[in-house]
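Every protein chain except one is present and positioned as in the full complex.
Each chain carries a letter (A and B) given by its place in the written order, and its residues are counted from 1.
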Amino acid sequence: MSILHTVNKSPFERNSLESCVQFASDGAAVLLFEDGVYAALAGTGAESRVREALGRLRLYVLGPDLKARGLSEDRIIEGIGVVDYAGFVDLAAEHDKVQAWL
Amino acid sequence: MSDTIEVDGKQLAVDEEGYLADLNDWVPAVADVMAKQDNLELSEEHWDIINFLREYYEEYQIAPAVRVLTKAVGKKLGKEKGNSKYLYSLFPYGPAKQACRFAGLPKPTGCV
């Protein structure tokens, strides 16, 4: 069963990402969107956890949400893929189900 | 059913207080039509304020409150114009409310 996990909360305000990473199986995909995109930024207090997760999970971030918040793509942690809305849909379609971490 | 005003043969939606529903609908003729409804003839002085408000909105994404408008007008158009007496003489229903309506902007933040 392949799962696309989605996280839309800031890692500094909620533990959504942390729980997601703990419960997600190896090889699962995680899409960061809305306030979840703040976790994708390099140089933050959450970076080491995100890098650790990148070792066994595939991470994506929604471009329009980065742009909305004034974060340019070159500040994103290496290894995280930037997708647009169509890419979001593709990811959802490629996986058996979508699990949201609110 | 929502209200509309007719400008250049087109029906434009306005809210219950007469403000344009969509700020992208605005053309200068909107101000003329609204002024006519309020029995006002728009002079160059009126247009200075209307244009000023549109520029302010473009830059800051809000319509300024009256006292912010007065101060900013004084700075931009001259001290003798930066007072509420002058602005009320142009826009008797209130410079922020009436002029913002003519300019196609939403009601200023802080006006009730």
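To be clear about the criterion, a contact is a pair of C-beta atoms (placed from the backbone, for glycine too) under 8 Å apart; a residue touches a chain by one contact, two chains touch by 3 or more.
Methods note: contacts and distances are computed from a predicted model.
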Choices "RNA polymerase subunit sigma-24", "ABC transporter ATP-binding protein", "Sulfurtransferase complex subunit TusC" or "L-serine dehydratase" - which one is the UniProt name of the chain not shown: "Sulfurtransferase complex subunit TusC"
Chains shown that the absent chain touches, full complex: A, B
Selected from B:I5, B:V33 or B:V68 as touching the chain missing from the view: B:V68
Residue of A:L54, A:L71 or A:V98 in touch with the missing chain, whole complex considered: A:L71
Hidden partner interface residues of chain A, rising order: 8-10, 12-13, 34-35, 38, 41-45, 47, 64-65, 67-72, 75
Hidden partner interface residues of chain B, rising order: 59-62, 64-65, 67-68, 71-72, 109-110
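Criterion: only the chains that are shown with their structure count from here on.
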Distance between chain centroids, defined by C-alpha means - chain A, chain B (Å): 45
